[in-house]
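Okay, structure first, notes after.
Of the protein chains in this complex, one is absent; all others appear in place.
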Amino acid sequence: MGRPVPGQRRRAVGEETPEDRELPFLDLDALEEQARDLLPGEVFDYYAGGAETETTLAEATAAWRSWRLRPRVLRGIGAVDLRTELLGTPVRTPIGVAPWAYQGMAHPDGELGTARGAAAAGALMTVSTSATHTPEEVAAATDGPRWFQLYRLHSARHTDDLARRAGDAGYRALVLTVDLPLLGRRRRDLRSDFALPADLRLANSPADGGAPELQPHAPAPWTFDDIARFGDLSRLPVVVKGVLRGDDAVRCVEAGAAAVWVSTHGGRQVDPAVASAHALPEVVAAVGEDAEVYADGGIRSGSDVLTALALGASAVFLGRPVVWGLATGGDAGVTGVLDGLAEELAHTMALCGLPEVRSVPRDTVVPAGVIRRT
Amino acid sequence: MGRPVPGQRRRAVGEETPEDRELPFLDLDALEEQARDLLPGEVFDYYAGGAETETTLAEATAAWRSWRLRPRVLRGIGAVDLRTELLGTPVRTPIGVAPWAYQGMAHPDGELGTARGAAAAGALMTVSTSATHTPEEVAAATDGPRWFQLYRLHSARHTDDLARRAGDAGYRALVLTVDLPLLGRRRRDLRSDFALPADLRLANSPADGGAPELQPHAPAPWTFDDIARFGDLSRLPVVVKGVLRGDDAVRCVEAGAAAVWVSTHGGRQVDPAVASAHALPEVVAAVGEDAEVYADGGIRSGSDVLTALALGASAVFLGRPVVWGLATGGDAGVTGVLDGLAEELAHTMALCGLPEVRSVPRDTVVPAGVIRRT
Amino acid sequence: MGRPVPGQRRRAVGEETPEDRELPFLDLDALEEQARDLLPGEVFDYYAGGAETETTLAEATAAWRSWRLRPRVLRGIGAVDLRTELLGTPVRTPIGVAPWAYQGMAHPDGELGTARGAAAAGALMTVSTSATHTPEEVAAATDGPRWFQLYRLHSARHTDDLARRAGDAGYRALVLTVDLPLLGRRRRDLRSDFALPADLRLANSPADGGAPELQPHAPAPWTFDDIARFGDLSRLPVVVKGVLRGDDAVRCVEAGAAAVWVSTHGGRQVDPAVASAHALPEVVAAVGEDAEVYADGGIRSGSDVLTALALGASAVFLGRPVVWGLATGGDAGVTGVLDGLAEELAHTMALCGLPEVRSVPRDTVVPAGVIRRT
Partner (left out) sequence: MGRPVPGQRRRAVGEETPEDRELPFLDLDALEEQARDLLPGEVFDYYAGGAETETTLAEATAAWRSWRLRPRVLRGIGAVDLRTELLGTPVRTPIGVAPWAYQGMAHPDGELGTARGAAAAGALMTVSTSATHTPEEVAAATDGPRWFQLYRLHSARHTDDLARRAGDAGYRALVLTVDLPLLGRRRRDLRSDFALPADLRLANSPADGGAPELQPHAPAPWTFDDIARFGDLSRLPVVVKGVLRGDDAVRCVEAGAAAVWVSTHGGRQVDPAVASAHALPEVVAAVGEDAEVYADGGIRSGSDVLTALALGASAVFLGRPVVWGLATGGDAGVTGVLDGLAEELAHTMALCGLPEVRSVPRDTVVPAGVIRRT
């Protein structure tokens, strides 16, 4: 029997999840492979795939990793504080759950499992319009912090009603997804002729089962004016999700947005789009003084999170890792992913001499391969 | 039986072409493989190959993809208008057919098939001097928009006559290809000792069967003065094709050119030449106010087209994809390629918040991997 | 029997070491493979591995090789002088031994073997706190130049005592490693559940066998004030090891450091961190006038050493190559590695027209692939 290496932890946060993994750290690649084994092929592909040539998808993580960390030393850091507030909502971690659709396809618990898993991690959950449980059902499942994400999938009246219900159900912000005026061409789904399971509950469809209206060239696409309108309807601060340009961010904030969410929609819409990690500095420069800025897309490690924070994000959101967590381990799987990433973030911050997520200096990162001459 | 995913189209424009493909989207790689199977190896190579080490060829598509799209949101785009005018010729799409030689080798219908296919797509066809049908025969085949491309392959007198006939036959512009003072060294053809089939009709050769004059060190190569001369002869606006420098573009326009076409001749001439996607901004900066600018070379997706438009091109042209379309599906194959790309373009423009091809802002694209700081 | 090629040496310095190698030059890749064969898998991985995705590890050598040499000619160089002084300690080579832990795991002679091997090469050895021999034992083993490296692994009082003992035992400087407030997450070790052998002597642990205190979120992490404090305790100049930023280097020097050591801790802590080869110019620019600057991380050739010297380092340090040398050949293996690299350095300097390591001009190197226009 050996002796412990000084300073080495043999068990990391999240290690018990999911599937009783042996590894004492979060291994997202292995988790994805487990999910691939568990899920029907076309369902896995629906979640895993991107639009067109999947260039945006492929570059998302690589773009965060085009930055390098510049650690600080001798700061006497004894503990790292991951807590922050997002539009006034207190969270225990700056790593939230991005909205993703039809969670009942990934696991029988669907959005309820994700909500419980996120709450256990103290993480913000963004509940999708394309859900298999109603906003009220998800709200009843936990006390965790949550926002509601709004699409227009059916009539304007129906969409307005969803916005009102989100406010009534105690959601703390309304997230307007604006990068989906029509659906991206996802070749995997087109090849597999993917269809939603016939028995899948589309909880937020109209009671009369009215067909979705979202079609190429939607009849009444949203404009900047809808930001204030939905804020009034829901009585919630509005987050605009899917912004990749500084000028657009300015217009959103001028139109009443409380926050802007930099996103390529997981590489499922425009391809090849500028990566979130490359667009984020421009958006922060444009509106960072006036609004909160978040980012998602390809975040897969604690150092990816720290990079986003250094570039000015107040929070980041995870999509596919949470899908794989839910699919393989239900709510515990979700907690394992979120806690595992939070543990990586805290660890990396401690190594970088950074005590709190609310004040990560911009010069914590530098483009990879760049030679600084002061 | 499943339910449709909201917003997902199961059949895309062009899906029925060619070869009754199953895929509901255009798959140019598969189409090329089909053409490779159908055509004699040396004929396929004649079309597919490039000069010398094929560096220019290999970089053409990669160079378009060294740009990334920066989509706009909340623009309320309900429909996308692909129509434009090219030197006064109305077209339904900014994606035209580049001149390519000896189309009778690819399909029995030859240029007539391409012309019918392009017309069905509302696309401009550029008919080559190296054709297996006369300009008059192609003109008679359709009402579609068409330009005539001029080489000097035989005597000056014969070439002048072709220019006059193009004007008489209702072509709307004369395209002078200036990047072929002599033929590029295409190693595939040299290795295969490629020769045109003995029974191939060289429709635009002199009636007396005079041997081609184009040889290394041609006896009387064109100069800038020929631009105005051919304009006068044909009574048509002149497009100069094969320009890769801003200073050359200026001289062309000063010499009377109505438009400049940025091209590496499909990577079949100078190797390694600067890519069209890298030369286009320089040419647009030099003459964009005074002349129309087009580009070809490696365009293989709707996002490639949009990139070219953002960089200042009024139109793009396709070569090899049209060859594979004609070879595998005749005129319907040509239409399938052109419609498929147009569908991709319209879709990408809608996602990028751009309503019309005539006004695509320059800042729609940014070099890949570049971090903007506003 | 052939004749010698003019100017070709058939045997290079260090050729006899280790394992009676046939090659007349140092082959570090082969040496690493020999070590891999000799050592238990998890011990090899303990030495070879890095933190997280091992990006910092993988980039270390590549980053030195992102520079190219610009040789000088006709300087009449007849001999190269590798001698220098480091904080007043004379050495025969600017290539020293970095501190590395538990050397008794690599070879029965442990730190004593490394010390003898380094002394034979005239190279500075940095003895680690995590040693299997006491500082006094290592000091007694040779007359070679040596520094003592300090961690806080146990109580503050115990650590203070180690600092005092280092001064008493004739070490010439105290190296504070400041990039390990907690241990990096080294996945290889976590996967193998790596533990130190039960019979390994932890020579610098407290006499009462007290457990190591280094844990995530250490109770009393060092600050800049500890630099002067440890200098006073040890009566030695203090080197701060693990600095990757110019601003940190300035604070270290202002706090009393005599030298700053640019290091990523062998890629075992922050990942992905800026590479030493990219951080070094910034640190030299910040404090090069006021303090000595050293570097380690990925140095594997004489040209890597020369690059570091050109960028302003006064010395470089080797970690893993020395491990492999000790593991495969004991003290002779260590000497072979150090002499082999020194021979490469002297040879490269002669070819570059540089007579002495103490004055290598900055313009000896240029970023790879860069075109200079004067």
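Here the chain labels run A, B and C in written order, and each chain numbers its own residues starting at 1.
In the analysis below, a contact is a pair of C-beta atoms (placed from the backbone, for glycine too) under 8 Å apart; a residue touches a chain by one contact, two chains touch by 3 or more.
What you see is a predicted model, and the numbers here were worked out from it, not measured in a lab.
Note that the absent chain touches B, C when the full complex is taken as a whole.
Residue in contact with the omitted chain (choice from C:A58, C:A285 or C:L351): C:L351. Shown as candidates are B:L112, B:A203, B:L233 or B:A273; the residue that touches the absent chain is B:A273.
Residues of subunit B in contact with the chain left out of this view: 46, 52-53, 55, 63, 66, 130, 153, 178-187, 189-191, 193-198, 200, 202, 212, 214-224, 226-227, 240, 242-246, 248, 251-252, 269-275, 278-279, 281-282, 285-286, 367. Mapped onto subunit C, contacts with the missing chain fall at residues 1-10, 12, 23-25, 65, 68-80, 301, 303, 344, 347-348, 350-353, 366, 368-374.
Operating definition for what follows: only the chains that are shown with their structure count from here on.
The most central chain, judged by C-alpha centres against the centre of all protein C-alpha atoms, is A. Of all residue numbers used at the contact between subunit A and subunit B, under half are used by both chains, marking a mostly different-residue interface. Separation between the centroids of subunit B and subunit C, computed from CA atoms only, is 59 Å.
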